[in-house]
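The following block contains the structure, expressed as structure tokens.
Shown here: the complex without one of its protein chains, the others still in place.
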Amino acid sequence: MEVFKDLLFGFSVVLQPMNLLYCFFGVLIGTLVGVLPGIGPAAALSLLLPVTFYVPPVSTIILLAGIMYGAMYGGSTTSILLNIPGEAASVVTCLDGYQMARKGRAGPALGISAFGSFIAGTITIFLLIFLAPPLANFALKFGPPEYFALMVLGLSIMVYLASGSIVNALIMVCFGLILGTIGLDQMTGVPRFIYKSTTLMDGIGLIQVVIGLFGVSEVLINVEKTFKQDIFETKVKGLLPNREDWRRSIGPIGRGSILGFFLGIIPGMSVVIPTFVSYVVEKKLSKYPEKFGTGMIEGVAGPEAANNAASTGTLVPTLSLGIPTGAATALLLGALMIHGLRPGPLLIQEAPDVFWGLVASLYVGNVMLLVLNLPLIGLWVKILKIPYHFLFSLILLLCIIGSYITNNNPYDVIIMVIFGLVGYLMKKFNYEAAPLVLALVLGPMMEKAFRRSLMLSDGGFAIFFTRPISASFLIMALLILLSPLFLKRTRLRENLRAGG
Amino acid sequence: MKKRTGARKSFILCVTLVCLLWVGSSQAQDYPKSPVQIVIPFGPGGLTDIFWRSTSEFIASNIKGTIVLVNKPGGGGVVGTSFAVNAKPDGYTLVSANSDPLTISPVFTPNVPYDPEKDVTYIAKLAAMAFGIAVLNDSPFKTLEELVAFAKANPKKLKSGVMGVGSTPHTILGVFNRDAKVDISYVPFDSGGETVTNLLGGHTDLAVVSMPSVKSQILSGKTRILAVCSPKRLPDFPEFPTMGEKGYQKSSIATGVGLAGPKGLPPAIVSKWEEAIETTLKDPKVIALIEKLGGVVVDFKSGEGYKKELMADLATFREVLPTLPGKK
Partner (left out) sequence: MGRILLYCNLFWLLFSLFACVEAYRLTLGKINNPGPGFFPFGAGLTMLILSLAALFQSMARKRKVEKTTPQEPFRWWNIVIILAAITGYAFSLEKIGFLINTFLFICLLLKVVEPQTWKTAIIGGLITTLAANLIFNVIFRTQIPRGILGF
């Protein structure tokens, strides 16, 4: 009951006109930042950091949190409309969202994405309030062995991600793992596959790869033939999701929220991973798994909910323990520190207005984003009406700027070009991009976790199995990898029974 | 006629000389005419980034110009540093001169595209960031001596988290291992935050981290510092002894944040910055801002002074680093 009193207090803080204004600016900037590929919330936060000196702490936090949230909402817009992921977490939304747009269903895709994010945000905020401290302590139990086991589990779900040839998908996974090793080895400082290029020192940028693989290659595929046929079905079938869409999406949204939140809590967990997991889960639970990749709304609803839920999840260790979980939360913490606030268990006691104000602002921010994004759907859909012979040049420009702006390095654009070509070839020869992306994200994390675990155990492998959490993940991964065998057997039996 | 021509010639010569001198000095007077790009060789959100974003407005007003901060992360600071020092020495591209890319990377990482001694013009040092040896509050080690005693008796048993490889914390642990004659194993992590998280979770026994990244854990009572790597005791944590006091002066390596530019930077421009920075760092508002970050101490040094300090560090590292484990 105390909690509700505190929450009301929080709302009273947020609903002051100045703070509402900051909230609005935050989500607005966040949305714009999210829509533009290559600029992530971290970059926006750091650009605005000086502004926050002149602003009281509560308002600062509200502003910054709004940006984080807004970026999550915005990122899916370009994924759906143009097949360009606004940021890495929106990659999965490209898979089905873009296909929906091509079928004239961009509106419902954008709509369900906004609503899904909103519902996820609402649910997870409550989870945050009630479960933050115990969850944070649980999150601390994740050491290197647990991370490794979790990554193995993550890769094992590859089996279900592939729609086509499994061998090809596995080759893509290996390709992604190898690409992920490019750069200075983080553990020994040894350069791997760098060949004297300073650009490659930090590895191949994920956002450049993803923009190339998805955005650029899509344009290349479309320019092969003349643009007589419409790339996008111009007769837009409705702007908002209909009843049928809702019926199908409610489950994915719920599942995505829970999945996203709990995965997001783990420090250092990239927001990308929960979206992949949600996608695979929905595909597995669907009656028509083979249709995923052609415009199934579940493939948009689930990951988008997971996306938003995960960002709330990353706030759990940040607020309760003062541990940054990524670049964005690190900046948030930095801003707090500059104001003399100490994130951590003492924050609630010392600055209750900041903490509860933040929590309440998350909710208000979500509402604002929904209100902001829904009318914009009409606007975004109009963009698709731009004739493709002009639109494609805009798309390419956006891709270029997006790739350049992360590091202000023209060679990053070259990387994008290379992967644009690679993506194009992959599309022609039936190789899927999703397993590649997941491996690229998971690979480095998995390798580091593996090596650190061995450093902790002085070379013993037992460490993976003597710790309960990591052991259970590994067993789950094993079961998942072996399950096709079981399934095949049961299907075979069914066929026999049916036939005989 | 001839005399007049002679007089005229020398008059013209004088006027030209005066003009040149005037133009030359006014170049410095007009500087900076357009925004100056300061490259931050680390990603947004890192301490260096926050430091510059907090202070650049003040410095800009003191130098009467505009500063644009550009992030160029990568390679532990090497990418951004190399970009800036290889740029035109016109004073419009400068770099946050951090110690690690200038004193450690040239030793540790192969093919660093600059020579920290010859290719860089050092402008000033702004601050120093202290590191500390942290343990959990309920750790059995209450003092550094207890830690050393245990480590001597049990080689390789203790695991210490360190921020980064080929970085100051990594070097601190290496030098400490050598001077205390112990063998504490390293477990490298990517960032201060990650190192602290793993300490809190009990996965490592201790950690060598930057003071700012562990500050909030100290204040909430979760962690303790056995010793700080700083020349003097820290103002916000006077209860923690320094490494020097404990007898491990060589391990007391701090990381510096400074400003530098490509070689051949005109001295007039350099002194303008020195003045502006010195003035900024005397401002109590700025000092308060910086110290709020915790463990970051204002430490103004002129360009020459900073260069001397860094070259001394470089020499130490050249001697010590190749002997550290983790290097091929």
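Each chain gets a letter, A and B, in the order it is written, and its residues are counted from 1.
Everything below uses one rule, namely that contacts are C-beta pairs under 8 Å (C-beta built on N, C-alpha and C of every residue); 3 or more make two chains touch, one makes a residue touch a chain.
What you are looking at is a predicted structure, and each value in this text was computed from that prediction instead of being measured.
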Which residue of A:Cys174, A:Leu285 or A:Val371 touches the chain not shown here: A:Cys174
Selected residue (touches chain absent from view) among A:Arg192, A:Arg247, A:Lys284 or A:Lys385: A:Arg192
Absent chain, residues of chain A that touch it: 32-33, 36, 39, 47, 165, 167-168, 170-171, 174-175, 177-178, 181, 185, 187-188, 190, 192-193, 216, 219-220, 223-227, 388-390, 392-394, 396-397, 399-401, 404-405, 408, 410-411, 413-414, 416-417, 420-421, 424, 429, 431, 443, 447, 450-451, 454, 459-461
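In this section, only the chains that are shown with their structure count from here on.
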Chain A and chain B, separation of their C-alpha mean positions in angstrom: 34
Contacting residues of chain B [partner chain A, same complex]: 43-47, 49-50, 53-54, 56-57, 70-76, 78-79, 82, 108-111, 113, 156, 159, 164-166, 185-191, 193-194, 196-198, 200-204, 212, 215-217, 219-220, 222, 289, 292-294, 326-328
List of chain A residues in touch with chain B within their complex: 42-43, 45-46, 49-50, 53, 140-144, 184, 186-191, 196, 198-199, 201-202, 267-268, 317, 321-325, 327-328, 330-331, 333-334, 337-340, 342-346, 407-409, 448, 452, 455-456, 458
